[in-house]
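Omission of a single protein chain aside, the complex is shown with its protein chains in their original locations.
Coming up: chain A.
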Amino acid sequence: MSAVTEPTKTSATGAPRKQRKDKGLNAGQGRAGLLLVAPTMLFLAVIIIYPLINAVVLSFEKDEGLDPATGMFVAGGSAGVSNYTHWLLQRCGDVSCPPGTLGNQFYSAFWVTLFFTVVSVVIEVILGMWFAMIMNRDFKGRALVRAAILVPWAIPTAVTAKLWYFIFAYDGIANKLLGVVGINPQLWTSDPWAAKFAIVIADVWKTTPFMALLILAGLQLIPGDVYEASQIDGASKWQTFTKITLPLVKTPLMVAVLFRTLDVLRIYDLPAILTGGAGGTTSLSMLVIKQIRQGGFNNASALSTIVFLLIAFVAFLFIKFGGADVIQRPPSSKKPKKDADTQTGNPVAANATSTGA
């Protein structure tokens, strides 16, 4: 996550200066600004731009091959796009990748990663919304409930995964509870469907609090008088929820969904520890690591570039069409959108009233 916040900060300081320069501020100041930003930019270039470009460069080189005469590894040379066709077209040399190679697992990993993303994010949104509404109410012991809901988020994923590994063991508590209601024990860590749901359940358990927290932040920005007005107008609870709460919480909700979606698309630790990829639960990131462990760095670079593009594409879709306004826009005069105006206009005022109260 630190990688995400880091550049946001710098571009916040970097971009406006450049913009001012465009608008004709004197050149001396622009240069001074550039000088001040330079160390950060350099730092970013070293830790982000260089590895990114290097990964792409590596992905066009062949992995080391064995020299049959000496039995030693030698450099592979240029690969063209063969590392990409290895994954996308399943080409292993001249043949199609047979089952048991990593190339063969690309599409299963691709679909299962999407499956995790869609299913767990949908469940997390529903549960997160519910939790947030509970936490937003005034009642005795609210602080305790808030703390209790947040506990799973505070536990490291690796620990969560190990905990669920024990819960889902054949002799574990999950199967004991199923036995009470008369369901046969499941192979939670090996059976294709059970294993997928084991991961979804563990992921939902862990990250719903995160969702709830972001939604709660959104809920608290909705001014109370809107609700009072709706009450006077005689709106039902359901109407209040669909006509007031949902539209007003949409922006923070979409941001939360975006974050979670990107997170799940990169999912590694949970399936790696919980199932080890058995039962078709190998995610794309796990495939990258497996490929590295097999000594195929260049091939792995190609795969991580593919994953990178996929995630960037999904993020783009969200921002373009899903209304995931990562940064709140100021009221724009060009597009008089009703929603956007209430969202961006109100929170400031609401913030003031809530801090005042």
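Quick note on the criterion: a residue touches a chain if its C-beta (ideal position, glycine included) is under 8 Å from a C-beta of that chain, and two chains touch if they have at least 3 such contacts; residues count from 1.
By definition in this document, contacts and distances are computed from a predicted model.
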item	value
Per UniProt, the name of the complex member that is left out, chosen from "Tryptophan synthase beta chain", "HypC/HybG/HupF family hydrogenase formation chaperone", "ABC transporter substrate-binding protein" or "Succinate dehydrogenase"	"ABC transporter substrate-binding protein"
Absent-chain contact - pick from A:127, A:178 or A:319	A:319
Residue of A:55, A:88 or A:145 in touch with the missing chain, whole complex considered	A:55
Where the missing chain touches chain A, by residue	3-4, 6-8, 11-12, 15-16, 19, 48, 51-52, 54-56, 58, 62-66, 70-76, 86, 92-93, 95, 97-105, 169-171, 185, 187-190, 262, 266, 276-278, 285, 288-290, 292-301, 303-305, 307-308, 311-312, 315-316, 319, 326-327, 329-330, 332
